[in-house]
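The structure's right below; bear with me while I get my questions together.
Missing here is one protein chain; the remaining ones are kept as they sit in the complex.
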Amino acid sequence: MNTIGDKLKLTTFGESHGVAIGGVLDGFPSRFRIDFERVADELRARAPQSETETMRYEQDKVEWLSGIMNGVTLGTPIAFIVRNNEHYSSDYSELEHVYRPSHADLAYEQRYGIRDYRGGGRASGRETVARVIAGALAQQWLETQGVSIIIDIKEKKDIPAGDSAGGRVNCRIIGVKAGLGNPVFDKIQSQLASSVLSIPACHGFEYGSGFDLYGSEYNDQMRIEDGRIVYLTNHSGGMLGGITTGQEISFSAVFKPTPSISLQQQTINDKGENVMITVKGRHDRSVVRRASVVVRAMAALTIMNYYL
Amino acid sequence: MNTIGDKLKLTTFGESHGVAIGGVLDGFPSRFRIDFERVADELRARAPQSETETMRYEQDKVEWLSGIMNGVTLGTPIAFIVRNNEHYSSDYSELEHVYRPSHADLAYEQRYGIRDYRGGGRASGRETVARVIAGALAQQWLETQGVSIIIDIKEKKDIPAGDSAGGRVNCRIIGVKAGLGNPVFDKIQSQLASSVLSIPACHGFEYGSGFDLYGSEYNDQMRIEDGRIVYLTNHSGGMLGGITTGQEISFSAVFKPTPSISLQQQTINDKGENVMITVKGRHDRSVVRRASVVVRAMAALTIMNYYL
Amino acid sequence: MNTIGDKLKLTTFGESHGVAIGGVLDGFPSRFRIDFERVADELRARAPQSETETMRYEQDKVEWLSGIMNGVTLGTPIAFIVRNNEHYSSDYSELEHVYRPSHADLAYEQRYGIRDYRGGGRASGRETVARVIAGALAQQWLETQGVSIIIDIKEKKDIPAGDSAGGRVNCRIIGVKAGLGNPVFDKIQSQLASSVLSIPACHGFEYGSGFDLYGSEYNDQMRIEDGRIVYLTNHSGGMLGGITTGQEISFSAVFKPTPSISLQQQTINDKGENVMITVKGRHDRSVVRRASVVVRAMAALTIMNYYL
Partner (left out) sequence: MNTIGDKLKLTTFGESHGVAIGGVLDGFPSRFRIDFERVADELRARAPQSETETMRYEQDKVEWLSGIMNGVTLGTPIAFIVRNNEHYSSDYSELEHVYRPSHADLAYEQRYGIRDYRGGGRASGRETVARVIAGALAQQWLETQGVSIIIDIKEKKDIPAGDSAGGRVNCRIIGVKAGLGNPVFDKIQSQLASSVLSIPACHGFEYGSGFDLYGSEYNDQMRIEDGRIVYLTNHSGGMLGGITTGQEISFSAVFKPTPSISLQQQTINDKGENVMITVKGRHDRSVVRRASVVVRAMAALTIMNYYL
């Protein structure tokens, strides 16, 4: 469904070309002062690059509907929406009857028997606006616990005109205390993987490093130095048996190439005919930079869920 | 906690050196005849290789406690246990006070303040016995829906004596119908990743292929041929936007080297002293072959959960 | 938390004197045409009586944010809000420091360490606006399955000026098919009770009748007549062992007197002083009529959850 988390629950709603995108964040602690400017920063980081570069970008404006009184959380559900602008309402009528390759158009129609063809409906990257807003709140709260999240990306340069490419997001979570998580099914790495793979275009999750090594090289040996536990390496990526070790959490996520390209492709329409398609509009050649902001948001929501 | 799934729920219990390992499988359809020999086959496939090779292996014996009458399911919870033999009760007393490198020993003590030091408790690979039994039932049910699961493995040869290595499990799920899964957070790839990463020693999950390609090469173009939808490629691994496409599902899981090695390593004990350790006992040099049986089980449970 | 249901999930949000009250209804089937006028009817039935009687009532206006395109559901989350008017923003400043007897004021402060004193926050009856909207959609859907819900009320007449009284809501659910529900913990009566007792001021739930009878008088004996099963009585209230029998479901809910009265009462303030209070404003002398609309909504949501 459209909810993630158990102690900190985020429910998102909204079609990419409907009235609004929004979310309800339930379980956020009371009496926390929100820094709204920091939320705006995260939304700006998620915005299409061309727009931010040319300063023509009009920031997504968040309407806060509940859960906050005078800038302070009440402990009740925090609901918020971002209205969809004209900006996003370009002409999608030519997509009403055709299925874009490597988009979810056909799969959704097979699932629901109906779809909002105007830009992907719920399958659109625009849904992640709600995640980024909620994640920005989670990041602020985590900082009060000494936790910070750092991302960097690897992506192709010089993508040929009209084509696209994928890439990889690396994420480090610093300052997480030891002993968070659960053994067996609710391992912290299971929840991180589930969160990260729920991001559109994400195809993989991997934590730690050195899987090609022999055990004797791979194992994170330990020493006591000056009364503190010191790990000689961190191939485990900060998690063992589903539980944090107190070392830095490190993971990476792989993203496929943006499926929207202006080059001609073969596909089919809803009459069962073979047709050619070129996807119009200004699309990102690589989704990786914008996706990395969503990775940070999902990591923050997941880790905060374990702290509560 | 110790439960996975929502429509088909598996709860497992049991410490590796306690009385028994077991599970409760809730939500399994009524009036299904179980092939108990097939369950035994899966347990045999999961057994330590040395034992199966030399025919000395004494098969884990399943006691079925509920949910089945005259070999047919009742629709009520199916509970089962496998008792732990003397076989598994070798002397662990020397591990009572020392933390093995890249095991969860220390993390668990940080989490619970107590641990069953006799072989890892719940963190042991032995817990997966319950998953394999439940997965064997799920596989049987899926076959009635035309679904089958094929695994193959990549692992190092010629691992030096006393050391260990990791590897990769590839999994193909054939015959899954289109339209299974959900958009946003409950994507089918999210649940598969969560399931697979809950397997001990698993460090990564990836579905589909070709992430280094350009979009024009990567996208799975479509044709209608003889009235049927034909995909020219399957880089999407059978899932788009969280929903199955009707193509074969393909994913891979990466496993770290078995942390139990007989070579000397540095570590610490519970008095905060630096000590050396060599882990005794007959341990697998590579966990990949046995883990692959658990991957098949978890894949079956996850896919069946979406069918129900 | 603020979510109910598992297949049909309603999440509500909003403080009674904040920006808006709203909800997200997730799991509602796709391709269902909504009758918005019927939703307005339910909201009108829930409105304060004085206002509807004098025709001064300005109807709560629903803003639909997602999940619906051209009046038809998409299968995606249906989000909606109702903004809070000036009408509700009367002066509550004198309640900032005093705890009203038999209101949740003090309990909330003990729970959260903060509260929105302006009319009860989430504990206000105003939160039920979101339930009534969602319930109106559920009722429409249930009617396509032949299910209808009938309520009637018992309340005191001639309540002395300035005082209040409670009463009872009887609910009959007609046309529910046999075989819905689950044994053990997820009994249909358990879920109905949980739903109904979540309504503000509700103190009890009872289904069926005749508990003072002897077993020989109480038992619902059965006959086959003209090939159909006929029950001679329905003391079981349509549910046996957690599962519907196909008979009419009947239950009743008891409500306490409205705690807001204009008579003087003893209470305390947040400085730990004894004070007297008279609760001002136009309050219902009995909440039963309005509560009955919420009972109908919760019954509809609960039964629809089992149908899905």
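Order of writing sets the labels: A, B and C. Residues in every chain begin at 1.
Here is the rule we use: contacts are C-beta pairs under 8 Å (C-beta built on N, C-alpha and C of every residue); 3 or more make two chains touch, one makes a residue touch a chain.
What you see is a predicted model; the values in this text were computed from it and never measured.
Of the candidate positions B:Pro77, B:Gly162 or B:Gly175, contact with the unshown chain belongs to B:Pro77.
In the complete complex, the residue from C:Leu25, C:Val39 or C:Ile243 that touches the missing chain is C:Ile243.
Contact between chain C and the absent chain runs through residues 1-4, 12, 99, 101-104, 106-108, 110-111, 120, 122-123, 127, 159-160, 163-166, 178-187, 189-191, 193-195, 197-198, 200, 203-208, 210-216, 218-224, 227, 229, 232, 235-237, 240-246, 254-261, 263, 265-268, 272-274.
Touching the omitted chain from chain B are residues 1-3, 9, 11-15, 18-22, 24, 26-27, 30-31, 63-67, 69, 72, 74-79, 81, 111-116, 121-122.
Here is the rule we use: only the chains that are shown with their structure count from here on.
Averaged C-alpha coordinates put the centre of chain A at 36 Å from the centre of chain C. Each chain gets one centre point, the mean of its Cα atoms, and the points for chain B and chain C are 44 Å apart. Multi-chain contact residues of chain B (touching two or more other chains): 183.
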